[in-house]
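All protein chains but one are shown at their positions in the complex.
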Amino acid sequence: MSRAKRIFHQFGSPPWLFRFAGWLIPWLWLVCIALGAWGLWWGLLIAPPDYLQGESVRIMYLHVPSAWMSYSIYLLMAIFGFCALVWHVRAAEIMAMASAPIGAAFTLVTLVTGSLWGRPTWGTYWVWDARLTSELVLLFLYLGVMGLHSAFDEPRKGARAAALLSLVGLVNIPIIHYSVVWWNTLHQPGSVGVDGSSIHPSMLWPLLIVALAAKFYYGANLLSRTRVRLLEENRHRRWARAWVTGGID
Amino acid sequence: MDHTPFIVGAYVTGALVFTWCAVAPVMRMRRLRRDLARHYRRSARTEAI
Partner (left out) sequence: MSGRVLLPLLRRDLLLAYRRRTELLLPLVFLLVVVSLFPLGVGPGPQVLARIAVGVIWIAALLATVVSLDGLFRSDFEDGSLEQVAVSGHSLARVALVKALVHWLVAGLPIVLLSPLLAIWMNLPEGGLGALVASLALGTPTLSLLGAIGAALTVSLNRGGQLLSLLVFPLYVPILILATSAVSSATDSLPYNGQLGLLAAGLVAALTLAPMAIAAALKLSLE
């Protein structure tokens, strides 16, 4: 218990987190690139084309992991936001706000790849399909969090307000998702789903590897954004000065 | 219908977005570090005087 508590406090200590993140980021990038290259090589060159969708199924190796990440990053952002609001953990505040642009990037890629997949498959770039529509609403939620954060002059106050908004959004996401799915069944009976109901194992493995690479991408990106904010906020501390002038990690 | 342009387009967009998203904090860190170094040097000089 006391050990767990110590780790928790250590995690909230800016100089320790700054140094630890600086050490960890290169390893995360290494694993991310290795896994990403392996998964995409498998998916793009080895895996067979789908017998229904043809070659366009290869977009799925980017689309599906992005869609998974767009939701899980929102969940993580809200969890960090909850820690920031309840326990006033500074590091959690920073990480919640650093998650938002990364999540928005994944959501954007999901939307763009979804519509590029839709053109050869459905014959049109945009269909008000349930998944695409709820991704679009998710993008608006991310933009709201980012907009609220940047609207405040004091970054800390903005971060706390945006963290609260992310929690409100988290409660609403399942409701939005199910209402959109239901709305879609009302208006388009028998619409084609983005990913088929069953994924062939030859597709599943590369998909999972790319998804894992995406998680490492998020970790590395999150930590490097966190480091920038930590340095900005602690510029008057001695450790920040020592790092900048001495260049020691 | 040839699907290649759509696949290439999807991966190029993904690469652009993710690269930009990853490079942005690195650039900001570099700029911040330069600004802070200048700031610290200046404050050290005024302290010496």
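For reference, chains read A and B in written order, and residue numbers begin at 1 within each chain.
By our rule, a residue touches a chain if its C-beta (ideal position, glycine included) is under 8 Å from a C-beta of that chain, and two chains touch if they have at least 3 such contacts.
On a predicted model such as this, the values are computed, not experimentally measured, just so you know.
Chemist: Taking the complete complex into account, tell me which visible chains touch the one left out.
Modeler: A
Chemist: Which of these, A:Ala21, A:Ala47, A:Leu85 or A:Leu231, touches the one chain of the complex that we don't see?
Modeler: Considering the complete complex, A:Leu85 is the one touching the chain left out.
Chemist: For the chain left out of this view, which of A:Leu24, A:Leu143 or A:Ala242 touches it?
Modeler: Only one listed residue reaches the unshown chain, and that is A:Leu143.
Chemist: Among A:Leu44, A:Ile79, A:Ala161 or A:Leu212, which residue is in contact with the omitted chain in the full complex?
Modeler: A:Ala161
Chemist: Among A:Val180, A:Val210, A:Leu231 or A:Val244, which one touches the chain that has been omitted from the display?
Modeler: Considering the complete complex, A:Val180 is the one touching the chain left out.
Chemist: Residues on subunit A that touch the omitted chain in the whole complex?
Modeler: Residue positions of subunit A that touch the missing chain: 85, 137, 140-141, 143-144, 147-148, 151-152, 157, 160-161, 164-165, 167-169, 171-172, 175-176, 179-180, 182-183, 186.
By our rule, only the chains that are shown with their structure count from here on.
Chemist: Where on subunit B is subunit A touching in the complex?
Modeler: 1, 3-4, 6-7, 9-11, 13-14, 17-18, 20-22, 24-26, 28-29, 32-33, 36-37, 39-40
Chemist: If you look only at subunit A, which of its residues touch subunit B in the complex?
Modeler: 54-56, 58-59, 62-63, 66, 101-102, 105, 108-109, 112-113, 116-117, 119-120, 217, 220-221, 224-225, 227-228, 231-232, 235, 240-241, 244-245
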